[in-house]
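Only a single protein chain was left out; the remaining protein chains are all shown in position.
Showing chain A:
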């Protein structure tokens, strides 16, 4: 029998605990405290109670940002997961050139999001951009209120699909070939095998990716900052962009913190809901 040594255990987790406390718990607590103040960074903060929350809710900017973030998430996450899975099913087959393609599709995810945003602003540029030159039409991708958000979501999908496919490839490689062989003998076609076998067997991977992609899409900032700055007409002002704008453009740290607290609560709720939804589903043991 192994005897537990509490002191040793605490010592071992202490560095990690210290980091989590200093860089996660304390800032979250402090964000809540600042959300109850009026503060421009330069002067002294003054306590205003829940005024910042009320101003955000009454002003409409928070509602708009939440809606934009939700639409962005609904566009980008399902498409990224679907394309990532599709890509993974092809790359896992070890066809000629697969290794090279695997590297190429991951490059956008490795690159700095801000740099990617800048490059895509050049590509989307109405008069001199590569995309319009390619299609032969002048389309105002990033300044059109209807096209800006889909264009931004497209860049996010392009950026993340390789990363998602990596996880799906790992998940697919854990599914024994014998299961597919048996299904084939029973007459299951490719579509049937995908829907009834691959997708259910990938549920843990899908759960992980869905949670992380939803959380990431709620926190997306730098790519959008570089592409549109939240415009036009606030149509791409996701909640992280609103937080930045309130904090570092209007210098209303209290309101920025209130929006950050609301974002934190939303993410916790989404994660818990996702966890419960996936927990109810059957997970197959392939061992």
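Keep this in mind: contacts are C-beta pairs under 8 Å (C-beta built on N, C-alpha and C of every residue); 3 or more make two chains touch, one makes a residue touch a chain; residues count from 1.
As a working rule, contacts and distances are computed from a predicted model.
Only one of "Cell shape-determining protein MreC", "Sugar ABC transporter, sugar-binding protein", "Heavy-metal-associated domain-containing protein" or "DNA polymerase III subunit delta'" fits the UniProt record of the hidden chain, and that name is "Sugar ABC transporter, sugar-binding protein". Within the set A:172, A:209 or A:263, the residue that contacts the chain not displayed is A:263. Interface note for the absent chain: among A:138, A:174 or A:192, the touching residue is A:138.
Within the complete assembly, A:41 is the residue of A:41, A:74 or A:170 that touches the hidden chain.
Although one chain is not displayed, chain A still touches it through residues 23, 26-31, 34-35, 39-45, 113-114, 121, 125-127, 138, 140, 142-145, 219, 221-222, 225, 231-234, 240-241, 243-251, 253, 256-257, 260, 263.
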